[in-house]
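With one protein chain removed, the remaining protein chains of the complex are shown where they sit.
This part shows chain A:
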Amino acid sequence: MQAFWAGLILSATGAVASADALNVVSWDGAYVKSQILGYIRDYEQASGNRVNVIQYTGGIDEIRSQSRAWNVSWEVIDLELYDAIRACNEGLLETIDLDDMPAAPDGTPARDDFINHRATPCGVANVASATVISFDPQRFETPPDALEDFFDLDVYPGKRALRKTPQGNMEWALIADGVPRDKVYDVLSTEQGLNRAFAVLNRIKPHVQWWETGQEAIRLLETEQVVMSSAYNGRVGAAIDRGESLDILWDNHVWYYDVWAIVKNGRNPDLALDFIRFASKTESLVKQVKYISYGPMRHSAVAMLDEKVRDRLPTSEAHLKTALELDAVWWSENLDRIQPRFERWLERSIMVPKALPR
């Protein structure tokens, strides 16, 4: 009889206690590896839930389509901040209360422990990364030491690679053309400024190979298809750690941070929140840094890092001196204006077309 009632209770409470599966969307390569080894496996062990990690390359089109169709398979997603702001504004993401996040080990409430103000109520900041210039120093007599060198085809001839998005590239083009860092977004807000950025990119366009995933950038460098490339600093760090001859040019690196978000209209927002809570723990972020040089977005996590490790981060004092913070709010407001133009610009043939319309 006792067993019968115990069984009835268990079945009634099954939804709460049983193991579940969660789809988490993130990026590729060393970054997702750092998340899996940093806390996703720990979360699976602690919660008994299974996490399926799905790879993507940015943007919010798929989120929009899933959320609007109420057919959400991307339940939790690691978004670039400007995408999170845009998706949040479109009502595609759940709001997340920072008070729901775990406090720091010393008891400091999460709200006071997270770095930076919250740019969106729909995301919880995880790590800060940077887009830097990387190259193999052995291929140069005098390796490049400034951003301008990336755009200087006379001194540094050869192919170079850039991410196939306007973000970061437009800023670099203007800085290389003499615009001070603190004026970049003012200039880029004007039609003339935008034209100026495209004109600079035009100069190197025939020599540019475009990449979409962080791993592609590393592969282009490793296989010597390009002499230098923009790349995520963490990916370069991971490649160096496994013995690749690569170096990082920190001059004018563009730094930003990603956020965890929950796609609206999913089946299990509570489980999604439970995962984010775990992933955002100070200990989780500290463990992630073991596998990739990205800066945790919690004061308590940064404080727990070894000084040598802190120095490798894009947010170290030395690196920030010549850094540009990607203005995610600006991009969230301007991406829809600039992205179509950028794509149209990309499609423009470099070579004389084989046949002009007759």
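In this section, a residue touches a chain if its C-beta (ideal position, glycine included) is under 8 Å from a C-beta of that chain, and two chains touch if they have at least 3 such contacts; residues count from 1.
Following the convention adopted for this analysis, contacts and distances are computed from a predicted model.
The unshown chain of the complex is recorded in UniProt as "Porin", chosen from "4Fe-4S ferredoxin", "NADH:ubiquinone oxidoreductase", "AAA15 family ATPase/GTPase" or "Porin".
Within the full complex, the residue among A:65, A:116 or A:245 touching the omitted chain is A:65. Here the missing chain is touched by one residue of A:242, A:308 or A:358, and it is A:358. Per the touch definition above, the residue from A:39, A:172, A:185 or A:198 contacting the chain not shown is A:198.
Here the missing chain is touched by one residue of A:109, A:180 or A:206, and it is A:206.
One chain of the complex is left out; on chain A, the residues touching it are 1-2, 5, 8-9, 12-13, 15-16, 64-65, 68-69, 191, 195-196, 198-199, 202-203, 205-207, 265, 270, 341, 344, 347-358.
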